[in-house]
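Provided herewith is a single structure, encoded as structure tokens, for subsequent inquiry.
Yeah, one chain of the complex is gone here, protein chain that is, but the others are all in their spots.
Letters A and B mark the chains in the order given here, with residues in each chain numbered from 1 onward.
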Amino acid sequence: MSSYEARFKVWRGDVGGGGLEDFAVEVNDGEVVLDIIHRLQATQVPDLAVRWNCKAGKCGSCSAEINGRPRLLCMTRMSVFDRDETITVTPLRAFPVIRDLVTDVGFNYAKARQVPAFVPPEGLGPGEYRMMQEDVDRSQEFRKCIECFLCQDTCHVVRDHEENKQAFAGPRFLMRVAELDMHPLDAAEENGLDRGRTAQDEHGLGYCNITKCCTEVCPEGIRITDNALIPLKERAVDRKYDPLVWLGSKIRRRSSAG
Amino acid sequence: MATGTEPPATEPRRRSGGVTAGTRAAIDAPHLRTDRWWLAPAATAAGLLAFVVYSTWRALSNADYYAAPYVSPFYSPCLAENCVPMRAGPNWELFGSWWVLSPAVIILIFPLGFRLTCYYYRKAYYRGFWASPPACAVAEPHRKYTGETRFPLILQNVHRYFFYAAIVVAGILTYDTVLAFRDEHYDWGHMGLGTLVFLVNIVLIWAYTISCHSCRHIVGGKLKHFSRHPVRYRMWQWVGRLNARHMQLAWASLLSVALVDLYVYLVATGAFDDPRFF
Partner (left out) sequence: MTVVDRQEWDVVVVGAGGAGLRAAIEARERGARTAVICKSLFGKAHTVMAEGGIAAAMGNVNAGDDWRVHFRDTLRGGKFLNQWRMAELHAQEAPQRVWELETWGALFDRTKDGRISQRNFGGHEYPRLAHVGDRTGLELIRTLQQKIVALQQEDFRETGDYEARLKVFQECTVTRVLKEGDRVAGVFGYERETGRFFVLEAPAVVLATGGIGKSFKVTSNSWEYTGDGHALALLAGAPLLNMEFVQFHPTGMVWPPSVKGILVTESVRGDGGVLRNSEGKRFMFDYVPDVFKDKYAESEEEGDRWYDDPDHNRRPPELLPRDEVARAINAEVKAGRGSPHGGVFLDVSTRMPAEVIRRRLPSMYHQFKELADVDITAEPMEVGPTCHYVMGGIAVDSDSAAARGVPGLFAAGEVAGGMHGSNRLGGNSLSDLLVFGRRAGLYAAEYAAGRTAARPRADDAQVDAAAAEALRPFSAESEAPAEGPPENPYALHQELQQAMNDLVGIIRREPEMKQALEKLAELRLRARRAGVEGHRQFNPGWHLALDLRNMLLVSECVARSALERTESRGGHTREDHSVMDRAWRNVNLLCELTDPTGGLAATDPVRGQITLTRERTEPIRPDLLALFEKEELVKYLTEEELDA
């Protein structure tokens, strides 16, 4: 076991203002940044506000920015830093700050509400659902999401443009649309809800310029851009920009109706 | 109520802005990254710029693009009357004598459009040239951003048409590669270093083309039930595996196509003699 003293800069303050404060703090073998924040709480600043829960990268509570990069505090090991490096910890910078490392992530909950829920298929009761593994694989990948909102934080569409928050759901919730659109038993279409189209029209898919930062920061390693956003864009193209597909689906619908 | 489920009230005086906007943590720096985040976009920009300069020069030069049996991919198919005659080559005079520019311009629009609207290249030039964003969590310099919601960028949605065109182009380049198994007297069954270069290039071109996100969607991604379409499911998986390397293939094929052209140029100008294997 070896321990050393690390230098930290931690942002402290609230919506009224604040700044980076310097700390020197002990670091032991095998620790993560969240351990250091906890040590600061226990020994130097008992009222340092930070969100955390599981400490194992499963709940997505302790999202913050370390040296300017959106990360989970509990999954960032101290061993990735040089011992003489000053480590800067700030709250997520895309959301309004509440206090210290805690931000108001209400944006995400508001957006979650705007995505229409799973539509159960008619005529299938509980216990009668049959789905093949290969049909649920894609949506299962997206359901690994722990809602840490790092993707929402890093996405420049809202990070750098507050005014886009109205129109843009963010990668997490566009992925939710994709998840439902790929759910083998989702009956949205039968009930007149075209998820591919609403992704573009209501959730701001067009704002995404696929620069892949969401995928880069995802602690679950979900390939958000390649597997959710781009397929969703292609589905929107089917509905809105591809006359052949549009025509084909019209004809098929007519013939199946007839 | 605490961290509401209501949308947070944005400050009335600051409806716009980014990381330094009113309600966010008061940090003046546009970013706090300490790594060399600028390296990747800078390298991307440099690489793309180099290709643009080289290809513009070659496409407009209208010379040294054919050295039997090799035709530069920039000039294939050659569709104008002013083309250098290529015996049994991709040389169809669809455009009459009125076309006076370089014949490369007619055809290059398709691969160029394919790459310009490609999901990888979009990322690359949005980041590298447009700094939108320059790197993750680094503030972009633009005041306003509308992404691909309006003209002209909404045209990015035509990518799949360019994909169809790219298939045709790749088909023709395959034909060129087959023709490269002749010698300079048009006798079949020969091979030179050029043939090998062509082969490598065409494999990369196809891999890049097939690994396209639109292709992945068309072969199977659009389906809701893979289990009912086992063949398309397998194709989707296969394309998906290639797709995971779309970026690498994009660069490799870009490089190879330029190298093939350079090879033809060198042989055509006589600066280099194509070594024949048999």
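Simple rule for what comes next: a contact is a pair of C-beta atoms (placed from the backbone, for glycine too) under 8 Å apart; a residue touches a chain by one contact, two chains touch by 3 or more.
Note that this is a predicted model, so its numbers are computed, not measured.
Shown as candidates are A:E21, A:E147, A:D201 or A:E216; the residue that touches the absent chain is A:E147. Between the chain not shown and the residues A:T90, A:S139, A:N164 or A:N209, the one that touches is A:S139. Where chain A meets the missing chain, the touching residues are 14, 28-32, 35, 41-42, 46-61, 75, 77, 79, 98-100, 102, 105, 109, 112-113, 116-118, 120, 124-127, 129-133, 136, 139-140, 143-147, 180, 183, 186, 221.
Just so it is clear, only the chains that are shown with their structure count from here on.
One simple way to say how far apart two chains are is to compare their mean CA positions; for chain A and chain B this gives 29 Å. Of all residues in chain A, only 11, 13, 15, 17-20, 65, 67-70, 85, 88, 90-91, 93-98, 103-107, 109-110, 113, 132, 134-135, 153-154, 156-157, 159-165, 182, 184, 204, 206-213, 216-217, 226, 230-231, 233-238, 240-242 touch chain B in the complex they form. Chain B contributes residues 3-8, 10, 14-19, 21, 23-27, 31-35, 119, 122-123, 126-127, 132-133, 136-140, 142, 144-150, 153-154, 157-160, 213-214, 216-217, 221-222, 224-227, 233, 243-244 to its touches with chain A in the complex.
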